[in-house]
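Quick one: structure below, then a few questions.
Shown here: the complex without one of its protein chains, the others still in place.
The block that comes next holds subunit A.
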Amino acid sequence: MRARLTTLSMVGPALVLFVVMLVVPVCLSVYLSLTDWNGYSANPVVVGLRNYLDLTKSEEAIRAGWVTLVIAAVGTVLLSVLGLGFALLVNGASRLNALFRVILFYPHVLSALVVGFLWSAVLGTSGVVNGWLTTRGAEVLPFLSNPHWALASLIGVLVWAGFGVNVVLYLAGLQTVSKDLLESARIDGASARQTFRNVTLPALAPVVTVNLVLSLVTLLKTYDLVVSLTGGGPAGSTQTAAYLILWDSFHNNALGFGSAQSVVLMIVTAGLALTVARLRSRADQGVKG
């Protein structure tokens, strides 16, 4: 009995907080998504799946969904490739490598909000780059004012600010590669490429999975940078799902509709993350088998 109480006292506080602040709110989202609540009326009216039906017809929500998926897909590939590539380049123990690691990582220390304001001051129509171009008689470049450029700029800034984290994760993974195996591969006369493919990469497999899942989950909730870099524009072309959800819920007072989008985003996030993890674990077994 005492042992039980002790266990309970160790598990209880964290579990209670987790349930109150995460499990209950998620359930609340699901419930609200089935109502027409506007955020302040006394009694939300249950409307069934109407919000979800509206969602399939809302051009704005569908576009935000695609924008989010493009950011997540392109961003995840770039973050993983750059992360692994640069981790291999700065893996040595020299002082210069330590310096490079710091330089690649430092944007992560800045908040996404600040990064967005900073880059919008650099890339905006009247920003630093365009101001410099104008004084030299050149054409202004539409980094943030053309829908396609704006999305590309957004992804570029996300990658600039984020790939240092992937570098650090891959560096951690590289430390787990067996020194003995690398040594024997060298003695057996394996080329750098053969060693990489047959020794380093298989050992990195779990880190690759962690990188892909973390990048994907992080990018799917892109919000702060949209607020400060593009404000969702031009003409809504960089509105992400999270941006639209918060907008609909608090500015449009469409809490039911916003919640329906939230539920879809949560399901898509969990679904994609689990799919990637499963595909990766199957690939790992393929390598071993």
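Operating definition for what follows: a residue touches a chain if its C-beta (ideal position, glycine included) is under 8 Å from a C-beta of that chain, and two chains touch if they have at least 3 such contacts; residues count from 1.
Everything below uses one rule, namely that contacts and distances are computed from a predicted model.
Per the UniProt record, the absent chain's protein name among "Carbohydrate ABC transporter permease", "Membrane protein", "AzlD domain-containing protein" or "Transketolase" is "Carbohydrate ABC transporter permease".
On the side of subunit A, the interface with the absent chain consists of residues 3, 6-7, 9-11, 13-15, 17-18, 20-22, 24-26, 28-29, 32, 77, 80-81, 84-86, 88-90, 96, 98, 100-114, 117-122, 124, 126, 128-129, 131-132, 134-135, 160, 168-169, 171-173, 175-176, 192-193, 196-197, 201, 205, 208, 217, 220-221, 223-224, 227-228, 242, 245-246, 249-250, 255, 258-259, 262, 265-266, 269-270, 273, 276, 279-280, 283, using the contact rule stated above.
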